[in-house]
Each structure stands twice: as structure tokens, then as C-alpha cells.
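Only a single protein chain was left out; the remaining protein chains are all shown in position.
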Amino acid sequence: MPHPTPAPRERFSQFYDLTTRWADNDIYGHANNVVYYAWFDSVVNRFLIEHGGMQPGRDPVVGYVVASSCDYFSPVSYPDELRLGLRIDRLGSKSVTWEIGVFTAAAAESCATGRFTHAFVDRATGRSAQIPPKIRAALEGLQR
Amino acid sequence: MPHPTPAPRERFSQFYDLTTRWADNDIYGHANNVVYYAWFDSVVNRFLIEHGGMQPGRDPVVGYVVASSCDYFSPVSYPDELRLGLRIDRLGSKSVTWEIGVFTAAAAESCATGRFTHAFVDRATGRSAQIPPKIRAALEGLQR
Amino acid sequence: MPHPTPAPRERFSQFYDLTTRWADNDIYGHANNVVYYAWFDSVVNRFLIEHGGMQPGRDPVVGYVVASSCDYFSPVSYPDELRLGLRIDRLGSKSVTWEIGVFTAAAAESCATGRFTHAFVDRATGRSAQIPPKIRAALEGLQR
Partner (left out) sequence: MPHPTPAPRERFSQFYDLTTRWADNDIYGHANNVVYYAWFDSVVNRFLIEHGGMQPGRDPVVGYVVASSCDYFSPVSYPDELRLGLRIDRLGSKSVTWEIGVFTAAAAESCATGRFTHAFVDRATGRSAQIPPKIRAALEGLQR
């Protein structure tokens, strides 16, 4: 397995600003490893709402997170202003794997890089489902 | 006790933008009552860092929260972009009570108004302490 | 306004154990003021689920938090094991105000005491609603 390395900004196709919070910092004065995943969720779902027409709590088919991971390269701390880069790592018919880069203002390379996989599920039946067309169109747009 | 009412923007002297997060929403699709306090902490400490020279984890005298409260008037939800207004409610020699208004982009009145009291303490002795001069100057500036 | 004081265990009628989490601690090594409200939510909703038959996400009438407050008397820290006491502070026809005491294992008096008010609302119409009968029965039981 190759040793993970920071990702350059050019790797990502869509960016979102994110304000850190006091509670993000742990006892060591750095953003805790957990909150990175809250940041990932926030930018991915924002993309799905703004570009894929996702309506949380109403859509019959939803994406459940089946796997997630993060490599942490250098610490960030509240009150840093962050910029999160988003790209599609792998697009299947029923699932998508996102890649997210966490950047501080000045940095050319990511402080952390995360991945997570959404598997789409029909909420009523609990069964695996095709990615809804409007979301698929947004994902294909992000790939270009 | 008078019934609490939403506060107008003019009541506040300093404003901060705040991005909501997916995890802010609870099962009802609204920002959970708890996360408002995380927002309050974030804007108050940001003010203290940027204007009062606060260095969390290094300062010998720190403000501990001894009381907090919030009145919720109308729900907000991820992915709303919020603007938080900050003012000093009461300034003592050893404590300060903050008031924070939560505003959505379009709203003239606060969706929620919170208050919390920082009592300053010498970390080494655990004893009550005067507000450090640089922080006091910032607080007096915010009052004007 | 009388100065708030710690509450004795006898004040509360129902108790719940609660495990603290690493992320509860902030940079000062104490549970952050915010997480107390997450604890309050957890024990109140657990009472409503176990005794009032609440089914979050399915019930047509739900309790929204319209006000909350907390007085903090002495710090607690992960990995403390806590015991939370619950009582009804005020029961109306459409709202209930809870009081919650936070106790460490050894303490006779609360480290913090919180209050919050649930106003019941019909989710479909958004209108104020009577407390559902099964929940009311549970609340009256807790009062005795």
C-alpha cells in the first residue's frame, strides 16, 4: 500500500469555504480527528442539495455512508478558515465514492484528505437502489 | 418574567458569518438546540482571539462559562448561511455576559437569542480573577 | 434574581447513567459548556421514548425546544461517569419544562443544573398542540 501523501488543489473540481468552530479543537488545541468527517458530510451534502436537488427527509432514495476514511497530514485549528475541495473518486451505478481535500488559506497541499462512499438505498424497502437521475447528472458534471 | 422576543439586528455591534453543518440538523430536519451553543462559543472566542489577544491553552487567566441560556424563536436548518450578532449584555470586573443573536440571511429579527457568562479564573490557582487588561479593552470597545 | 446554587440528589425523581466522551473535553480539559445540552437532550428524550411511547420521526405531535439554560457549578471531565437526575419543573397543557441535574459518582450536589422547555407542535400544520395523552401520563408520573 503506498504511503498516503497530501493532495494538490488542482486535484479537486469544486470548492467550499468552511468556518471552524471552537468545539472542533480538542485538548491539544487542534481540530479533533472526528470533526473532519463532519466537514466532509457538510460539503458533500451541500453539493447534493445545490446541484443534485437532494431533499433530505423527503427523497425516497437516499445515500447511506457505508465506508469512510481520512489521512491527516498537518493539523488545523479553530479559528482557521478552511477551503474544502471535492471530487468524485469512483462512480458506480448504485454508489459513489467522494474524495475531499482540506486546505488552509495559504496551503498548496491538503492538510487532510478524506474519502467516503455513499450507497444508495430505497428508504421504504431498505433495498439497494440506482443513483437517482438528477443526482447522477450532478455527479457526472463534477467528474468533468 | 417578560416573554422573550426576537431581537433586531441593530441591537448587535459585531457580526460574524457562520456556515451550518449537516450534523447540526437533527431528526426533525432543523438545527438541534444544542448546536446553537457551539455557534455562540465560536463567535465569542473568535472575538476574544482577534480583538482581545486571547491565546487558548497559553493564557494564565481564562474565562470559564458559568451560565448559558437560549430562546429559540424560529428554526434554522443546514445548509443555511447564518450571521451571528454579538454584544455585551453586562460587564463586571471579573465576568462578562455576552448576548448573541442568530440571523438568517433575509431575517430582520433573530431566530434565536442566547446569552452566556464568562467568569475569569486564574488557571494555576483556580481562583476568581480580574478580566485581563487587553480583553477588557476589547470588551469596552464592543460596548461602544 | 437569586444566585443559582447546586441541587441535591433528592430533588430529582429519575436518574440515568451517562458515559462522557473524549470529544466532550475542550482545550481546558473540562467538558465543554455545549455538551451539557447534548446530555440533557439524551436523558429527556430517553425518558419520553421509554415512558411516553415517543417515536421520533413518526409522531405527528412533537416537542420542540423553545428555551434552554444551564448553570455550571464545578467542572466535570472525560472519562468521568455521570448520573443525570431528571424532574419536571413546570407542566402546562402544551409545554413542559424539564430540570436536569448533572452529578459525578461521589457528589451529593449537582455539578451543573439545566432546564429546557419543550413546546408541543403538530408537525403537519406547524401549530401549537396539546401534549399527547401518553406523554402527559408519563410526565404526571414523573411529577409524583
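By letter and in written order, the chains are A, B and C; residue numbering begins at 1 in each of them.
Definition applied: a contact is a pair of C-beta atoms (placed from the backbone, for glycine too) under 8 Å apart; a residue touches a chain by one contact, two chains touch by 3 or more.
Every value quoted in this text rests on a predicted model; they were computed, and no experiment measured them.
Novice: In the whole complex, not just what's shown, which of C:P56, C:G92 or C:G141 touches the removed chain?
Specialist: Selected residue, touching the omitted chain: C:P56.
Novice: Among C:R9, C:R46, C:R123 or C:R136, choose the residue that contacts the chain missing from this document, as touch is defined above.
Specialist: Residue touching the absent chain, from the options given: C:R46.
Novice: Applying the definition given at the start, please give the residues of chain C touching the unseen chain.
Specialist: 17-23, 25, 29, 38-39, 41-42, 45-46, 49-50, 56-57, 78-79
Novice: Can you list where chain A touches the absent chain?
Specialist: 4, 27-28, 30, 32-35, 37-38, 41, 56-57, 62, 64-72, 75, 116, 123
Novice: For chain B, which residues lie in contact with the unshown chain of the complex?
Specialist: Per the touch rule, chain B residues meeting the hidden chain are 22-23, 25-29, 32, 34.
The definition used in the following text is that only the chains that are shown with their structure count from here on.
Novice: Hey, how far is the Cα centre of chain A from the one of chain B, in Å?
Specialist: So the centroids are 29 Å from each other.
Novice: In angstrom, rounded to a whole number, how far apart do the mean CA points of chain A and chain C lie?
Specialist: 33
Novice: So which bits of chain A are touching at least two other chains?
Specialist: Residues 22-23, 25, 29.
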